[in-house]
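The other protein chains are all here in position, but one chain of the complex has been omitted.
Right after this comes subunit A.
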Amino acid sequence: MAAYITHPALSSLCKINCNINAIYSLISFSRRISISSVLSTSAVTTESEAAGQGVRGQRRSKRQAGEPRTERMTVDQDWTAVYPTAASFKPSTVPLPVRMGYPVKRGVPPAKKGNLELIKIPNFLHLTPVAIKKHCEALKQFCTEWPSALDSDEKCMKHFPIQVQSKEFVSAGLSLKNPDARIVTLKVKLSSLNLDDHARKKMIKLGEERYCKDTDTLTITTDSCPLRQQNYDYAMYLLTVLYHESWKTEAWEQEKTRADMEEYEWEDSPSQKNVLDTLLRMRPLGAKDEVEELLGQPAVQEYRDTMLRLKNEGETEENLHKYKEAVKKLFNI
């Protein structure tokens, strides 16, 4: 195997979709191990030293610290050798003049030497682009080739509109398994499905909060079954059922009221009635006039457009301004 794997227990072979939490838990796990090992050794040494000193109890002179390793680092060194795995921040090993912390009394943030803040936070010094390239090179022997025909995102979406995501976890603890590994997320864009107007509206209503209007994506997350395979099958089943149900029209769907409508429609709305009433009062219907003709006037159409914009897009100063213009035209002010 490659040289970067020094501690088999600490290595993390993750799939691309592995999240930071998993890595973080590994780092904290490793840190716990390293700190606990340090503590145990120091406890042992102090005990032996105290036994050696005996009654005197004087502090032995501290050994001087040598020059930090950063002084001897060249610019073109191999960084993957310095930080091969996830490790805490070591100020003598990182040649960057980093400062972190609160500037007390209008001063500057404290330097990196002995800075607990820098040690506490997670760092990605082991995941530089060079290191990741090395990881990829090592993993390539286990991968199959990417199909050459799918060279752009659009083609991928066109041929594979359904995206299924799941997470893999590797842990070295009392149990190798992680219960979160069974969660499956299925994402599909409704534009790629064959839906007509009624089916689309019904699907969105059935999906409730699983549908995102901005990206037009339906996201189904399943975690009710214990195995990933079962959850995947369940998610596919849900998608199939939603699709077929939204194509059917039930008898009670005729009772859909204005409050249930997703978008504002001007036809048959109180707004249309008001405008019609007002116009009729201004000029009573002659023998030749017809309601449709009255409504077909350009001023009325413009009013209709502004109303639709006001109601569907929400009210803004700009929309209100356009509405004012339309009303003025309608009444010839």
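Methods note: contacts are C-beta pairs under 8 Å (C-beta built on N, C-alpha and C of every residue); 3 or more make two chains touch, one makes a residue touch a chain; residues count from 1.
Note that contacts and distances are computed from a predicted model.
Asks: I want to check something: the complex is missing a chain, and I'd like its UniProt protein name from "Small ribosomal subunit protein mS29", "Trafficking protein particle complex subunit", "Exoribonuclease phosphorolytic domain 2" or "DNA damage-binding protein 1".
Replies: So, among "Small ribosomal subunit protein mS29", "Trafficking protein particle complex subunit", "Exoribonuclease phosphorolytic domain 2" or "DNA damage-binding protein 1", the name matching the hidden chain's UniProt entry is "Small ribosomal subunit protein mS29".
Asks: Among A:A138, A:L206, A:L238 or A:L330, exactly one should touch the missing chain; which is it?
Replies: Checking each option in A:A138, A:L206, A:L238 or A:L330, the one touching the absent chain turns out to be A:L330.
Asks: For the chain left off this view, which of A:N274, A:Q297 or A:N312 is in contact with it?
Replies: Considering the complete complex, A:N274 is the one touching the chain left out.
Asks: Tell me which stretches of subunit A touch the chain missing from the display.
Replies: Residues 270-271, 274-275, 277-278, 281-282, 303, 310, 315-317, 320-321, 323-324, 327-328, 330-333 of subunit A touch the chain absent from view.
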